[in-house]
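Notes for the one structure printed next.
For this view, one protein chain was removed and the others were kept in their places.
The block that comes next holds chain A.
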Amino acid sequence: MNIYSLKPMQIDLLKELGNIGAGNAATALSKIISNKIGLSVPEVSLVSFQEALEFVGGEDQVVASIYFRVEGSLPGNILLMLPLETIKFILEYLLNDKNIDYYNLDSYQTSAISEIGNMLCGAYLTALSNFTQQNMYPSVPALSVDMAEAALSLPLIQMGEMGDVALLIKTTFTHEGKDVSGNFFFIPEIQAFEKLMSYFGVANE
């Protein structure tokens, strides 16, 4: 199956998945921080590796990335990228912690951020799993505070083992005035993409 181009219906479906997943995750985050979280329209991109890095914003942009490997019948990767202001907000809110060295987070700070990541990823996958009737199991979270492009390299390398393109479904959430925002990347493997498309009757053949 050639996935070098996506049909409009396939793009719509992938956007809808991004919406459903991130919608549930945003609701979870709203409950944690008792504030309403807004969501952007998801962006769906099928890109070459050269183009993929541009997807995470400018050169040398620093973010906290929480990575999850997803196993089950729709294998892939989830990368949650949070700007440092969001990390600051979370740590102040949860730990009342104002002393933050972003590059040497202590174990409480790392657990707090990882746990928020865990809840958001869990909410995203639960929604996706219910909608698609497929099983998806996330790994434990892994955290990195570094260049966004460098963090994205791991899921891209995984896609690189299977083909020359990566499918990225990105949803941005924001809360104006509270400095809370972030990007959800769902990066399904080709096998998962094909399964999804045939399940919803929009496969290429």
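FYI, a residue touches a chain if its C-beta (ideal position, glycine included) is under 8 Å from a C-beta of that chain, and two chains touch if they have at least 3 such contacts; residues count from 1.
Methods note: contacts and distances are computed from a predicted model.
K.L.:
Given the options "ABC-2 type transport system ATP-binding protein", "Transporter", "3-oxoacyl-[acyl-carrier-protein] synthase 2" or "Probable chemoreceptor glutamine deamidase CheD", say which is the protein name UniProt records for the missing chain.
P.N.:
Per the UniProt record, that chain is "Probable chemoreceptor glutamine deamidase CheD".
K.L.:
Given the contact definition stated above, which residue among A:52, A:82 or A:180 touches the chain not shown here?
P.N.:
Looking across A:52, A:82 or A:180, the contact with the absent chain belongs to A:52.
K.L.:
Among A:143, A:167 or A:180, choose the residue that contacts the chain missing from this document, as touch is defined above.
P.N.:
A:143
K.L.:
Considering the whole complex, not just the chains shown, which residues of chain A touch the missing one?
P.N.:
Within chain A, the residues that touch the unshown chain are 48-53, 59-60, 62, 65, 67, 69, 103, 139-154, 156-158, 160-164.
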